[in-house]
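Excluded from the complex is one protein chain; the other protein chains are retained at their positions.
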């Protein structure tokens, strides 16, 4: 069960309460009054713990689990071990997420302002905020209610951060307008100059980067990720988009709503990513392209041209995923022939 | 136009003044006394704004722009919309860069030293410098005139930084000798130990990393980029080289003058990159290699052997770019045959 040094459990719940808050239903014969004390993974859960099976790779763990209760899809009921109370859900991972949020709510800490934070007099920082030691908030910054700024984070002049957002330790934010419920992880750098210069025999000439970064609400930005501000237009991240660690987003990039961008992706300047695009780890996307809504780019792909909506691409340079699979097979045959 | 919360415009300029400072010439019939208030991208520029067309991909935006004036190459004059005063330049992007620098000069802020900076008594920090809150400057550091060190940056003992350089928020610098007009972006880590160990059955044995990092003048080093110090020789970055975000440069690497290294490139230990090499995003270069002057390595290439000067390479492992293109076509044919 979660280490109490790091995580504060709210309370225990009955299976009926859990079913209700998670959108699951109790399997036949399950006692709704049975109490769950905690959540835990299948392999270490005990009779007091609630667990879940979502990925068939963990079917065997499920068949041996000692969990007291478990979210599963109805297809898995038959392989359940004895003694596990089943909560049936078409989306066990979602149900687990809701239950885990109930056991471990994301409470904002009580309002607090470290005397070791350096806040400019002209900055607006509501009393409901949590401001840790070593934070620097420069002139004319505007911070919303219930925002948490963790130790060592630097908020440069004029930045706006919406209510309920959180800035992780040692993150750096400049030239940015940030929505509500945004979560910025440690070490992320947002709003620095883009990589903009004009070629000249006497040495590259820096092009002043005069745009901003605009980030919609409910966005997540991973640890040590870098987002350059626009060169003239803004760099834009749409509402509800999740960005993982160590991602690079170049100047003027526009990302739509609900995209998922996995770790170490690089998106070059001025490229447009429409809504609900999913980009696998280490993908590279050239500049000035358009990636259509709902496209899916497999890990390590290299994208050198526009991608139509809904396309699934793979390889470097990327081709439709089926063609890529056939290329792989063709290559294997080629070396077997000899 | 640029957000006045973040950017301070210096003044307005007449088209004659702009032509003069940017190396452009006014097209026939343009009124040199017409005043430009600001710079802006083609799609949002108004009658008071100066814009530019550099990439043909934006020809359509150009044909509809409401900008008051625009830098263009002479070939584009014919498709210019009515009402736009044209400034003809063989290098519109360079001309724009110079004009934008005039509107938004990179003024060093007035000299300032936060009382919340921690500066060792033995460090030399001229009165012309700007030192923000939370900065740590350790013993025997030597900083030149007009240097800016932003909040949370850590300058470890003995480091030298030349005049007019800038160290971004939360950057970390140790064991380094840095030239003038160098721009280090937030979160960059320079001078830490390289990845040096000797294999031994009892556990890897750390090899003391006894070199430094030497950085020439007019170098740019991107956000969250990491540059390890030498193991014995120094790691060297030549004058005027531009390095983007999240780049890894291993110990003993020597990079020449005027190179361009795009985001997420990794250069392994002891490799030599000669002058004016251009390295696309996510390229990986093995250790102990030599990349000849003026070589160009396409994005995502994997470089496993020496590259001759001027070569253009692509693929992983990289081959000359024409061969790579033919391989791609051959692969496409291969799967069509069946």
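A and B are the chain letters, set down in written order, and residue numbers restart from 1 in every chain.
Operating definition for what follows: a contact is a pair of C-beta atoms (placed from the backbone, for glycine too) under 8 Å apart; a residue touches a chain by one contact, two chains touch by 3 or more.
Keep in mind the model is a prediction, meaning the values are calculated, not measured.
A.B. asks: Touching the hidden chain in the complete assembly: which of B:266, B:292 or B:309 does that?
C.D. replies: B:266
A.B. asks: Of the residues listed, B:183, B:241 or B:282, which one is in contact with the missing chain?
C.D. replies: B:282
A.B. asks: To test your reading of the contact rule: which positions on chain A touch the chain that is missing from view?
C.D. replies: Contact residues on chain A toward the absent chain are 2-3, 5-7, 39-41, 43-44, 55, 57, 91, 93-94, 96-98, 100-101, 103-104, 106, 114, 116, 132-134, 150-152, 168-170, 185-187, 218, 220, 222-224, 240, 242, 244-246, 258, 260, 262-264, 281-282, 299-300, 316, 328, 331-332, 334-335.
A.B. asks: Considering the whole complex, not just the chains shown, which residues of chain B touch the missing one?
C.D. replies: These residues of chain B touch the chain that is not shown: 118, 134, 136, 138, 140, 152, 154, 156-158, 170, 172, 174-175, 187, 189, 192-193, 195, 197-200, 203-208, 210-212, 224, 226, 228, 231-233, 246, 248, 250, 264, 266, 268, 282, 284, 286, 288, 302, 316-317, 319, 323, 326-327, 330-331, 334.
Operating definition for what follows: only the chains that are shown with their structure count from here on.
A.B. asks: List the centre-to-centre spacing of chain A and chain B in whole Å, with centres computed as mean CA coordinates.
C.D. replies: Each chain's C-alpha centroid was found; their separation is 28 Å.
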